[in-house]
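This is the structure I have questions about; it appears just below.
Only one protein chain is missing; all other protein chains are in place.
To keep things simple, chains are lettered A and B as they appear, and every chain counts its residues starting from 1.
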Amino acid sequence: MNTQLLLQTTANAGAVSAMYALIAVGLTLAFGVMQMANLAHGHFFMAGAYTVYALYALHDWPFWFAVAAAVGIGAVIGLAVERGIFRPLRGDVVGGFIATAGLMFVFEVFMGEVWGWGHMRQVPSPYMRAVKFFGASVSFQRVLVIPFAIACIGGLLIFMRWFRLGRALRAVAQDPEAASLQGININRMTALAMAIAGALAGIAGGLMSTIYAVTPALGGHIILPALIVVVVGGMGSVGGVTLASILLGFVMTFVTTLVDGVTAMMVSVAVMALVLAIRPQGLMGHVVT
Amino acid sequence: MSLPNIRSYRIGALAFAIILLCILPFFARPYLVEVAMIYFIWMILAQSYRLVVTIHDWQLYHVVLYGVGAYTSGMLAKNLGVPVFAAIPLGGAMASLAGVAITSVLLRTKGWGFYIATYGLAELIRLSWMKFRNPFGGSTGIIDIPYPPVVAGIDFSARIPYYFFSLGVMLIIMYMLYRLERSRIGDSFKAVSMDPLLAASTGISIPRQRLLACAIGGFFAGIAGGLLVHRLGAVDPKLFNITTMLYLLIWIVVGGTNSFWGPVLGVSVMYSLFELSRPLIQIRPMFFGIAMILVLLFMPGGLEGMVAKAAAWLRRLRGVQTAEAE
Partner (left out) sequence: MRMKQLRKLVVPISLVAVMVLAIPWAASARKKKAPTAEGPSQVSEALSGLPAGLTLDEVVILSHLPDQQIGVEYPIGETINVGFLCALSGPDAGWGLPGLTGNTIWIDAVNKTGGLLVGGVRYPMAIHPFDDEAVASKALQGARELVLEHDVKFISAIGGDAAKATAPFLTENKVIYASLVPTDCDPSRPYVVAGGDITPQCNMFNALIAKMNLPSEEELGRPLTYALTTQDCIMSRQVGAWEIGAAKAMGFKIVYEEFFGVDTTDFAPIITAVMATKPDVISLCEAWPEYQTMMWEQLFLQGYEGVVVQNYADWETNLTKIPPEYAAAQCGIDSFPLMDDPWWGETSWQASFTNVWNVRYGPGAPEDVKRTMTGIDWDHMIWLIPWSIGAQIAGEETPGEWPSNDAILAALRAQASFPTILGPGHMSGKEMFGIDNMIEEPVPMCMFDLEAKDKRIVAHLNFEPWYASIKPVVLKAVEERGQMYYQR
């Protein structure tokens, strides 16, 4: 592999890692606080993408207003799902994930019926140019994800360390019973967690609506890499997500360039299975009691 | 007094259903016969999945085992000339092996990690079908899979003979699973499912029971795959993806897993709705997603739980009446 190819692939991989990180961080937060994986997280992402499509592409809102709307809508969806599905089914691990699977169907059909099934929805790129450095060039739209990923992850970490609400979230994640004994309202915390998770998914979807093909199948595509990142990094660990997304981003990109996409997916899934078999709590997660 | 009555109702209903199924192909449209064959396959899948679910857990690779059986049977018949009626059980055996392999790797994994890992390993198998064009045909799959031959003057590649073949296989499998539940193995299965710790303390080896359940469940799933592939004449990886697994979950959750009849109810009701709603095919997944969520929230016992409740209510009603009469 010559230097040019190496540089370009590294640049591609870096952008992809940031994308995976932003997508997965909401999922891991939700998992940490509720001990339930939200299989419909990919569909929250898709809802964010469709919001930007509807507002920016169809109704000519300014791009950043549309993304802000996507954040809001994501938060609302997260709250609704928490109240309607996760709260009644708390503790029922099987029921929870089956219900989110059912939710996937509902979202897909909704998007398809309202905005059409056939072609991908066209979201024009507001920044139609590439960033070039050291001979490698990456789309500006992708590079844009990096500061957002850093801001969101950093913001979340700061929130969970320095703010009372954030620390309450961590308490619930570590030990729900002890937390409730301390007077923390579990319901409010799970609602908050899902709202944040939904908002994060919304901003990810909104930003990446110009990168991915916006179709009703988008949610299903996105959830697998997100799951891999969350599992490998450690369910509930934001730091783990960062590490795992870099790992996954590089593995996927390099293997796709050198071999092909299907092999890349296989390698990633194999890595996930390996981690689950050997160290089920992931790279940086805690052992769940 | 009421218990034998219910049993005889059940047997009567069952006999009626079987007779109906036997005369169906002679007066129904050909397309309906095809639909019925798919119904039998779903029934086998549902019953075999229920076995695994009650002993072990809600793994997400069952539909891929169905695929392993399909691919194995198809490839043996097409590439190695193995007779179809032998290829199908071999496909089942291969699926059984795959199920045992995956389960043994994940014996120590619990909770969320387990579900995601089963999904991941299943995807791994499916991706290898897509990647390796050479034996597996890649994402476009394999076609020209042979139909069953003529046996004793009956051409099993034709619709009606194959219908009876798959009906027969389904009934045999259902009967075997039914007897299994009432056998000694079934007893230890029940013990493991109701109280694993207690069962372990009586000397039952939990891992071994689980592996056995997975082996049996996988075997039947593989047979279902063989049935499918020799009717379609083709196979491709998309048939066995997570969407199919989700539909299986819906049939099972809605039906209920408490008793043997749960999946029967679930598949019968939901699959019929599935085919009836074909004109609505675009929005169909939404109906089923909502149905599943509502069932999970409000009807955790599933349809069979509801039937049981209704039966109990009726019984109590009758009991109260007789008490009042006295």
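The working rule: a residue touches a chain if its C-beta (ideal position, glycine included) is under 8 Å from a C-beta of that chain, and two chains touch if they have at least 3 such contacts.
Predicted model only: the values in this text are computed from it and were never measured.
Asks: With the full complex in mind, choose from A:T9, A:T100 or A:S268 the residue touching the hidden chain.
Replies: Looking across A:T9, A:T100 or A:S268, the contact with the absent chain belongs to A:T9.
Asks: Just one of A:A80, A:M120 or A:A151 touches the chain that is missing; which is it?
Replies: For the chain that is not drawn, the touching residue is A:M120.
Asks: Which residue among B:L97, B:I160, B:A215 or B:M299 touches the omitted chain?
Replies: Spelled out, the listed residue whose C-beta touches the missing chain is B:M299.
Asks: In the whole complex, what residues of subunit A lie against the chain that is missing from view?
Replies: Subunit A touches the chain not shown through residues 2, 4-5, 8-9, 12, 15-16, 57, 112, 116-120, 122-125, 128-130, 132, 137-139, 210, 212-213, 215-217, 221, 252-253, 256-257, 260-262, 265.
Asks: Touching residues of subunit B against the unshown chain: what are they?
Replies: 29-31, 34, 130-131, 133, 138-141, 143-144, 232-236, 238-239, 269, 273, 276-281, 287, 291, 294-295, 298-299, 303, 306, 309-310, 313, 316-317, 320
Heads up, the rule we're going with is that only the chains that are shown with their structure count from here on.
Asks: Distance-wise, how many Å sit between the C-alpha centres of subunit A and subunit B, to the nearest whole number?
Replies: 33
Asks: Which subunit B residues qualify as touching subunit A in the complex?
Replies: 57-58, 105-106, 108-113, 115-117, 119-121, 123-124, 127-128, 130-131, 242-243, 246, 249-250, 253, 282-286, 288-293, 296-297, 300
Asks: Spell out the part of subunit A that touches subunit B in their complex, as residue ranges.
Replies: That would be residues 31, 35-37, 85, 88-89, 93-95, 97-99, 101-106, 108-110, 112-113, 117, 220, 224, 227-228, 231, 235, 260, 262-263, 265-266, 269-270, 272-273, 276-277, 280, 288 of subunit A.
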